[in-house]
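One protein chain is absent from this view; the other protein chains keep their places.
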Amino acid sequence: MIELLYFAWVRERIGLPKEHIETQASTVAELINELIAKEDRYALAFSDLSAIRVALDQDLIDDFTASLEGVREVAFFPPMTGG
Amino acid sequence: MIELLYFAWVRERIGLPKEHIETQASTVAELINELIAKEDRYALAFSDLSAIRVALDQDLIDDFTASLEGVREVAFFPPMTGG
Amino acid sequence: MQISVQKEPFDLGQIAQEFAAGHRHMGAIVTFTGVVRDSDTDDLDAMEIEHYPGMTERAIAKIATQAASRWDLGDVLVIHRFGRLTPGEQIMMVATAAPHRKDAFEAAEYLMDYLKSRAPFWKKEVTSSGTSWVDAKPEDEDALSRW
Partner (left out) sequence: MQISVQKEPFDLGQIAQEFAAGHRHMGAIVTFTGVVRDSDTDDLDAMEIEHYPGMTERAIAKIATQAASRWDLGDVLVIHRFGRLTPGEQIMMVATAAPHRKDAFEAAEYLMDYLKSRAPFWKKEVTSSGTSWVDAKPEDEDALSRW
């Protein structure tokens, strides 16, 4: 079991802020592909991957090849606009 | 008649904050030479001209060749240390 | 180091005064305050700020720690609000105290540059004609390259 969190328009497109899923994906890229294959709303949210940022257990990652081993919380969101 | 103002250690070396003098000097450089010739305390104050800044009628000048024509107030002081 | 992620307004005056007080060896205090700016056509009703609880505090602490290791600082403060804000309201502030002004200024700019695009906040503009997410600006990402 892994917890997925969605923020901003990723949340709006997917239609929920968080969910728990079972996954066999070993990397972030594999997880995204699983989600895209699941339903259109995921495909819509992940249609432009250059606009997607990912945090694993609350640490931003640079690269979708990052491993999910031991990860409990994956967050997907657009580029941040703080400040 | 021209008013001379002195600040910081220039004031301390000359021993007074201001004075009115009669001068024939037509430039700042000539005025400084007149003062140096007058008394030792002026010579001491103006011994290192690289450490002297000058304002004519409250505007800083870049160059001791500046003309005194029409000038009513000449101020001599060390490099400023505001902020 | 003082970090707060909060819904409530903050009192810039009181915070600036308290931050500046008692820094006997810090010659320079810089504050930056971000304000919700109305649109050019004055039609912004509100700015809604979403964040990622947990990660937000963690990301800000990481940015502040990096600033503190890079510049000679006596103290760092970051406050960032979330929720619904109206034009003129203060969104966030940073403050830095340093022996010298160059460190205080650079560290404050560094904090701002990183908070802009590395702290998990997202802004949505609400106007009478609808809502829209604020896009990240390429220049905000570019700003990081100077550090």
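Note that the chains are named A, B and C in the order they appear, and that numbering of residues resets to 1 at the start of each chain.
What we mean here is this: a contact is a pair of C-beta atoms (placed from the backbone, for glycine too) under 8 Å apart; a residue touches a chain by one contact, two chains touch by 3 or more.
Quick caveat, the model's predicted, so the values are computed rather than measured.
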item: Shown chains touched by the chain that is not drawn here; value: B, C
item: Contact set of chain C toward the excluded chain (per top definition); value: 11-18, 20, 22-38, 87-88, 90, 99, 101, 104-105, 108-109, 112
item: Missing-chain contacts mapped onto chain B; value: 5, 7-9, 55, 58-60, 75, 77-83
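Definition applied: only the chains that are shown with their structure count from here on.
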item: Farthest chain relative to chain C (centres taken as mean CA coordinates); value: B
item: Between chain A and chain B, centroid-to-centroid distance (C-alpha), Å; value: 71
item: Intercentroid distance (Cα basis), chain C paired with chain B, Å; value: 48
item: Multi-partner residues of chain B (at least 2 other chains); value: none
